[in-house]
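Only a single protein chain was left out; the remaining protein chains are all shown in position.
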Amino acid sequence: MSLGFPLFPEQASTIAGQVDMLLLFLIGVSAIFAGSIFLMVILFAIKYRRRSEKERPRPILGNLSLEIIWTVIPLGLALIMFAWGAWLYFAINSPPADAMEVFVVAKQWMWKIQQPSGMREINELHVPVDRPVKLTMTSEDTIHSFFVPEFRVKKDVVPGRYTTVWFQATKPGEYHLFCTQYCGTNHANMIGRIVVMTPEAYGAWVRGGGAAESPAVAGARLFQRSGCAGCHLPDGKGPAPSLVGVFGKPVTLTTKQTVIADEAYLREHILTPGSKVVAGYPPIMPPFKGLLSEDQLVQIIAYIKSLAAEQKAKAE
Amino acid sequence: MHPRRRKLASIDSPLQHHFVGLEQQHEASTLGMWVFLVTEIMFFGGLFTLFTVYVTIHAEAFAEGSKHLDLLLGSVNTAVLIGSSFTMAMAVKSAQLGQRKPLLGFLVLTMFLGCVFIGIKGIEYTHKFEQHLVPGRNFHLDSPVAQNVQLFFSFYFAMTGLHALHMVIGVGVLTWLLVHSWHGRFSPTYFWPVEVSGLYWHFVDIVWIFLFPLLYLVARHA
Amino acid sequence: MTHTIVPTRIYVQVFAALLVLTALTVAASFFDLGGGRLHYVNAVVALTIAVSKATLVVLYFMHVRWSSRMIWVFVGAGVFWLLILIGLTLSDVLTRQWIPALPPWGLGLKP
Partner (left out) sequence: MSTALGDRHENYLNVDSSVKSWLLTTDHKRIAILYLLAATLFFLVGSVFAGLIRLNLMTPYGDLVQAETYNKLFTMHGITMIFFFLIPSIPAVLGNFLIPMMIGAKDVAFPRLNLLSWYVYILGGTFTLVAATLGGVDTGWTFYAPYSTVYANTNVIVTALGIFITGFSSILTGLNFIVTIHKLRAPGMKWSRLPLFVWAHYATSLIMVLGTPVIAITLLLVALERGLHLGIFDPALGGDPILFQDLFWFYSHPAVYIMILPSMGVVSELIACFSRKRIFGYEFVAASSLAIAILGFLVWGHHMFVSGQSVYAGMVFSLLSFLVAIPSAIKVFNWTATMYKGSIAYDAPMLYAMGFIGLFTIGGLTGLFLATLGADVHVHDTYFVIAHFHYIMVGGAMMGYLGGIHFWWPKMSGRLYPEAWSRAAGLILFVGFNLTFFPQFILGFLGMPRRYHVYPPEFQVLNVMSSAGATILGVGYLIPLIYLLWSLRYGPPAGPNPWGAKGLEWETPSPPPTQNFEKTPIVTEEAYAYAPTEAEVG
């Protein structure tokens, strides 16, 4: 096409083609409907134009079968769109279990990113091609939103909780990372770069980054330094439960409720321990609100996760 | 209704020119007040929705906050407000029957009970202030979930404050009614101002009927 | 005029019932009705009593029992819309932790 601009952005993730198929279906249905309405309006306007002031057309009060037809057909099409869209939405929201995990902390007006290797980046994210990548994101201030048009994924980054987004890039190259949730003065400058590399190039890039600590290792150090290790003994004999293998498992609270020890629960528990105390233990843990930054929180959670992974590996 | 039979409206008549008769005017006013009350339901509804969400996710903190409220004063206030609803209903009945003296009496009684309610609320607010339970810089509580208890008190003050504001407006409306009934303006054919004010007063009572258990009782055993 | 004059006796009875229900709801709050396991039983009891009280006020003090069907519709609409607001908001808040598994019918996204 010689328009001077494309109509769709490049497809650079496994999901992009799927989204475009759905979009094309929607465009097709819309074009057929809009086209036939325009055609009819113009046709009727010309064919039945008023030829004399004395014209008095006979009334047509309505037609029940027509009403039913033009209710049921759009409804059927709508249900197809719904089902197709919901199916895709599920996929967009279900990160594969083996995805490479990257932490993202957004703040006015930058993206702070930490690679699994521990390397930190600002406003840049390097990922290998053909490998699922899961981002665990939070914000230090207002709501932001992570959007990569070429990947067709977007998710708000919300303070006070973790949201996730995942993608699997299919083409090496550089892509825009946009903040799409208005976040203040320099919202339009909160633009980053996604660099998709071949696995070899990515490996070299990681090695070139030097000996950075992985988030889990940094978290382990924080775990010692913040005094967590004093009570949460690995053998469970301390005044607080052992955290080995806890991640992802259900825990019973003093209120007899059961919750899954996921990122959200661990985060809430570290910041305000009193709200959901694990049954059988005294509520003595001090709140860490204001003492840990979002980055440090993410690292401690990464450490607790790694304990679960280690245990699983040992069991196997 | 006889819409085509038009009554002559003199200047002093309570009938406004665009209505066909007093009956139509009465029905329009009552319906108008009900529609207004529907908007009031939604107005308080926003706060009730938020409260429902937070009482679910911060159950323990909200239970703790609830225990800091004065159950005795809250219960007494509930009884006072129910009593005022009763006297208001009687005031409307007196107006319907055209009995001026009972109307005046019940209006005064309703206003009195309304003021008692506001007074007791004031005492409770003072206590909370002294106990450093007012959200903000002076909030202080020794609790592992102090912050979420503060959120409970944000709701407590927002909801009861908005309710108290409605009470104050209600007392103002009653004063207006009192003046007009003193001058004998109301009659068995023209009493809609008393009736629609009554609807408003009862509505404010109903809001409290829900606020009382939600704030003082529901979370006690969570 | 078709306005019902409600006998004073009924007002007194409703007033008494409201006071009794208030006493009942306060009393109920002192007992752990769920036996320490079901933490929401107390809430359900308290709210049921509150709804009964509100219904009494609406029907008798506010004369809805003797009002036109239109008034019933508006009262019902107010309550219904409030339930929409609360219900759909809770439908989000209460299901946020349910992370969907990858749909079993798959998308074949892996290369």
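Note that the chains are named A, B and C in the order they appear, and that numbering of residues resets to 1 at the start of each chain.
The rule is short, and it goes like this: a contact is a pair of C-beta atoms (placed from the backbone, for glycine too) under 8 Å apart; a residue touches a chain by one contact, two chains touch by 3 or more.
None of the values given here were measured: they were computed from a predicted structure.
Of the chains displayed, those contacted by the omitted chain across the entire assembly are A, B, C. Only one of A:84, A:205 or A:281 touches the chain withheld from this view, namely A:84. Residue in contact with the omitted chain (choice from A:14, A:114 or A:145): A:145. Although one chain is not displayed, chain C still touches it through residues 70, 77-78, 81, 84-85, 88-89, 91-96, 98-100. As for the chain not pictured, it touches chain A at residues 4-9, 18-19, 22-23, 26, 29-30, 33-34, 37-38, 40-41, 44-45, 48-51, 55-63, 66-67, 70-71, 74-75, 78-79, 81-82, 84-93, 108, 141-143, 145, 147, 149-150, 152-156, 158-161, 163, 176, 178-189, 191, 272.
In the full complex, chain B makes contact with the omitted chain through residues 3-4, 6, 16-20, 24, 27-28, 31-32, 35-36, 38-47, 49-50, 53-54, 57-58, 61, 135-136, 147-148, 150-151, 154-155, 158.
To be clear about the criterion, only the chains that are shown with their structure count from here on.
Under the stated contact rule, the graph of chain-to-chain touches is complete, every pair of chains being in contact.
Centres computed as Cα averages put chain B at a distance of 18 Å from chain C. Residue positions of chain B touching 2 or more other chains: 59, 222.
Touching of two or more other chains is recorded for residues 255 of chain A. The touching residues of chain C, counted against chain A in their complex, run 36-37, 39, 97, 99-103, 105, 107, 109-111.
Against chain B, in their complex, chain A makes its touches with residues 255, 272-276, 283, 285, 287, 289. Touching chain C in their complex are the following residues of chain A: 14-15, 18, 87-88, 90-91, 93-94, 96, 130, 132, 168, 170, 255-256, 259-260, 262, 264.
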